[in-house]
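With one protein chain removed, the remaining protein chains of the complex are shown where they sit.
Now for chain A:
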Amino acid sequence: MAVSTLKIENLHVEIDGSEIIKDFNLEIKGGEIHAIMGPNGTGKSTLASAIMGHPRYDITKGNVWLDGENVLEMDVDERAKAGLFLAMQYPSEISGVTNSDFMRSAINAKREEGNEISLMKFIRKMDAKMDALEMDQSFSQRYLNEGFSGGEKKRNEILQLLMLEPKFAILDEIDSGLDIDALKVVSNGVNDMRSPDFGCLIITHYQRLLNYITPDKVHVMMQGRIVKSGGAELAQRLEEEGYDWIKEELGIENEKVGEKEQEA
């Protein structure tokens, strides 16, 4: 099978009438890990949520193609079934639904009726992935994200990633709120997914995470679009020098979107 491609073309996204993403373009191939960095308020999380079909965001222009299929015409669940995954910055809590019941429903949703995963196989897989993420077994019987700490929620997002094995994952600030040990565990989980069948878009403020997951490409986002791209070394430079040099280089006064740019 040919390598998968996720292609974002000329994407424009509005929230409550104000445009957050403006002419965003990016192509990711199976096997690649891309990182999007940028200061707060530049549209990174909006991009992630909009691609997955978040109900609050309006896509006014552009396309997102997954192996030639138009993702934007799909319902949220169809996007997931097509192979997209979003590890959310603020995952919802669902009371009364155990992690394991939820996970099994999600796995079975992708399978044909009559071809559901066997309970034994499911338990073995979940046990193995939880071990890999150093999660206590009790998490499988806890209600989905209810009462989880910030770090536990992030691990649980990665657990879902490992269980569902999507073609493309978007990790939205998966590193925020993690201590260094947790960061390593989560990074190992993502690195285990690395294969020609898996592409990944990592959204982060900090270069820290990229010490553990080496990206193939790094993009800097400002004013709702990519303003600079490079390799892993770009992230290193951002860590050392911040974002000001980029703003200077490109003549950007205010990197945020949704605010009036200052008169030059």
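The definition used in the following text is that a contact is a pair of C-beta atoms (placed from the backbone, for glycine too) under 8 Å apart; a residue touches a chain by one contact, two chains touch by 3 or more; residues count from 1.
Heads up, the rule we're going with is that contacts and distances are computed from a predicted model.
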item: Record-based protein name (UniProt) of the chain missing from this complex, from "Electron transfer flavoprotein subunit alpha/FixB family protein", "Phospholipid transport system substrate-binding protein", "Transhydrogenase subunit B" or "Fe-S cluster assembly protein SufD"; value: "Fe-S cluster assembly protein SufD"
item: Among A:Lys29, A:Lys110 or A:Arg208, the residue in touch with the chain that has been omitted; value: A:Lys110
item: Which residue of A:Leu72, A:Ile123 or A:Leu164 touches the chain not shown here; value: A:Leu164
item: Residue of A:Asn40, A:Ser95, A:Asn115 or A:Ser138 in touch with the missing chain, whole complex considered; value: A:Ser95
item: Given A:Ile8, A:Leu47, A:Ala80 or A:Leu133, the one touching the chain that is not displayed; value: A:Ala80
item: Touching residue (missing chain; options A:Ala35, A:Met52, A:Ile158 or A:Leu210); value: A:Met52
item: Positions on chain A contacted by the hidden chain, ascending; value: 52-55, 75-77, 79-81, 85-86, 88, 91-92, 94-97, 101-102, 105-106, 109-110, 143-144, 160, 164
